[in-house]
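Got a structure for you, questions after.
What you see is the complex with one protein chain gone and the rest in place.
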Amino acid sequence: MKMEPDAHKSSPEANTRRIFKRLGRTIGPFFQEKMFVAGVIMVGAMAFIAIFAPWVSPYPAQGMGQTAVSSCPTSAAGICPPSLQHLFGTEQTGRDLMSRIFFGIRTSMMISVLVVLLAVAIGLGVGLTAGYFGGIVDEALMRVTDIFLSFPHLILALVIVAVLGPGFFDVLIALGATWWPSFARLARAQALEIRSRPYVVLAKASGVTNRSILGRHILPNAISPLLVLISVDLGAVVLAEAGLSFLGLGVRPPTADLGVIIAESANQITTAWWYAFFPGIFLTVLVIGFNLLGDSIRDRVDPRLRGFIGTPAMNKLLRRI
Amino acid sequence: MGWYVARRALLSFFVVLGTIVITFYLSHLLPGNPAALYAGSNPSPQEIQRITQQYGFNQPVLTQFWIYITGIFKGDFGTSRIVRQPVSSLVLQALPNSLTLAAMAAAIAGIVGIPLGILASRSRNSKLDNFLRIFSMGAVAIPQFWSGLILQLVFFSGLHVFPLGAYGGSLFFFQQHAIPTITGSYVIDTLLSGNFAAEGQILWSLVLPLVTLSAYPIGVVIRQTRASMIGTMNQDYIRTARAYGVPRREIEMKYALKNALSPVLISLGLIFAGSLIGVVFVEDIFVLQPGLGSLIRTALGVGTTSTSITSPDVPLILGVAIVTCIVYVVTNFAVDMIQLMVDRRITV
Partner (left out) sequence: MKSDGAELLRVADLSLDYISPQGIVHALNGVSLSLRRSQLFGVVGESGSGKSTLAYALIRLLPRNAVIRSGEVIFDGMSLLTVPEGKLKDIRGKRISMVFQDPMTSLNPLFKVKDQIGRVLELHRGVNKKEATRLATDFLKAVELPDPEQVLDSYPFQLSGGMQQRVMIAMALSTQPDLIIADEPTSAVDATIQVQILELLSRLRHEHQFSMLFITHSLEVVSAVCDSVGVMYAGSMVETGSVSDIFSSPRHPYTQALLAAIPKSRKSASEPKRLQSISGTPPDLLSLPPGCKFNPRCPYAFENCRTEDPAFRQVGPGHEVACHLYKS
C-alpha cells in the first residue's frame, strides 16, 4: 500500500486533506451506482428548490402567503389552469401554485430533517444505553420502546397534534415521538454487538469510563447501519408530515405545505386537475429520491455479490475471459 | 411452551397498558386545563364545570388515572363532544368496515406481490426484475392520500368507469338495499345475506380505494419476497436439492418457497395492522362511511377541505387511538403465535 504523502505531518491542513481523501475514497465508488446518482439528483434538486425557494419561485411573495387576485377569466374561485404566467396554474386563493409548491418543499424538507435529527438523537441515546448497559436498564428502556412502537403508524402523531394543536413545533414533537423507537432498536442491536468486541472488552477492563467507551468506540461504529434507516425515514417522515397536514394537523397557514395544498385540491379534483397533480408529483419524487439513497447505501453494506450477477460490471469481466 | 405464550400475552397486555398511560398523559396531564381541551372552542363556564365533573379533572392524578383506566376496561371511552354519543359505540360501528378494508388490502398485497416477487427473484437484474424494482420503489413512495385523488381524476371524471366514492356508489346504499347488520362490515354482511348483486356493486365501488390502499403494501411485499427468495435460494439445502437432480421448478415452488415465505407472511400480518392510517386516508377521500376515516374527519372538526384545526374532539380521537393500538398489539401477538407454530425450530 502506498504511503500517503506527508503522513508524518499532523498540521490542520494535512489532517483536513487526509479526511477529504478518505471521504472521497468512501463516497467515490458510490457514484458508480446508477441508483445512487439518481437519488442524489432527485434529492439535490429538491434541496436546491427548498433552499433557494425565494429566488427560484416565480412569485415568492405568494409562495410565502400573500394572496393574489386571480387573473384567469374562466374560473370563479380564482383557480386557474396552467398558463404562461402560472406554469402550474393557481390555487384557490389565486396564488401561484408553483411558488406554493416550492415553499411547500422547503417546509417538507426542513421538518423531515429536523424530525430525523431529533429521532436519531433520542433513539441513539436510548438504544445505545440499553444495549451497552444491559440488564434492568435494557429491559426498562426496551419496554418503553415497545410501547411507543405499538401505536400504529401515525396514530400517536395524530393524537399528539390533536392535543397540542397544529403548528411547526407541535408537528416536530409529534413526528419525533413517533420515529425515535426504530432508531433505538437498531442502536441497541449495534451496541450489543459492539460491546462484546475485543477492543471494547479490553477498554472496560483497563478502567476506561463508560461514557468514554460509548463515545469513542460504540457510537462511531454504530453509525453505518443507521445511515440506511436515516435515509429511508427521511422519505417516510416527508409522507407522514404531508399526511398530517392533509388531515389539517400540520403547520399553520400561511406557511406553505404540500399536504395542505393536496387537501385543498380534493374538492375540486374533477375541475382542477393541476391543483392536486403537481404537489403530489413533487412529494413522490422527493420520497423516491430518499429511498434510492437508502437503497444504494444498503446495497453497499450488504454482501456485494448479491447484486452483482447479471450486472454490466460482471459482463465486462466475463468478456475478458 | 405454554409459559412462553402466557408471557407474551402478558407482555402484550402490558404494552397496551403503556399506550393507555401515554394517552392518559396526553389528555390529562399536559399544561393547561384539560377540561378546556375536552370542551372545545369558546366553552361556557357551565360547560367547563360539567366536563370537569364528568371526567374528574379536579381529582388527584392517581384517581383520575383510575377513573380513566377503569372506564376503558368497562368500555367507556367518554362521550364525543361533536356527535354527542358514546365514543365506544361510534368506534365499534366504524371498526368493522375499516378492518375489512385493511384485510382486503393485505390480501391483495399478498396475492399480487408474492408471485411478482418470485418472478423478480428468478431473473435477477433482468429487464423484468429492474422494472419490478422500480415499480415497487414508486409504489412505496406515492402518498396514499394523493394517489386516491389522482385515481378518482383519471377513472371517474376522465374515463367514467368507477364511482367517485361511497360503498356501492351511494351514501345510502346500505339502507336502500336493506342489508342486515351482522358483523358491521358492509362487505361481509352483504355477502352473508346472499345479496350478490349488491355485493358486486360494493366491490366495484371499492376498486379504486383498494388500488390506492394496497399500492404501498404491494411494493413492500414484492421487495421482501424477492429478497427472501434470493436469500433462500443461496442456502446450502437448496444446493443439496440441486445436487440430487430435483427439477428447478420444484425446488423453487416447494423447497425454497416454504422457507422464504414465512418472513413475508409475518410482515403481511403487520401490514394489515399498519395500514390503518392508510385506511383513514382512503375512507376520507372516497367517502367510505362508516369508518375510522370519517370518524377522524368528524373528530377533527370540519369537512374535507379543512386546513386548520381549532377544536378537535379529544375523547373521540383518544378512543380511535386506543382501539387501533389494541388491534395492532393483538395482531402482533397473533403473528408471533403463528410463527411459533410454523417454524418448529423456535424453542422456548
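Each chain carries a letter (A and B) given by its place in the written order, and its residues are counted from 1.
Just so it is clear, contacts are C-beta pairs under 8 Å (C-beta built on N, C-alpha and C of every residue); 3 or more make two chains touch, one makes a residue touch a chain.
These numbers were taken from a predicted model, which means no experiment stands behind them.
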Looking beyond the chains shown, say which of B:R8, B:R50, B:R122 or B:R242 touches the absent one.
B:R242
So which bits of subunit B touch the chain we can't see?
235-237, 239-247, 255, 258-259, 343-345
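By definition in this document, only the chains that are shown with their structure count from here on.
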Using Cα averages as centroids, what's the distance between subunit A and subunit B in whole Å?
24
Spell out the part of subunit B that touches subunit A in their complex, as residue ranges.
11, 14-16, 18-19, 21-23, 26-27, 30, 37, 124-126, 137-138, 140-147, 149-150, 152-153, 156-157, 230, 273-274, 276-277, 280-281, 284-285, 296-297, 299-302, 304-309, 312, 314, 317-318, 320-321, 324-325, 327-329, 332
Would you tell me which residues of subunit A are touching subunit B in their complex?
143-144, 146-148, 150-156, 158-160, 162-166, 235, 239, 242-243, 246-249, 252-253, 259-260, 262-267, 269-270, 273, 276-277, 279-280, 283-284, 287-288, 291-292, 295, 306-307, 309-311
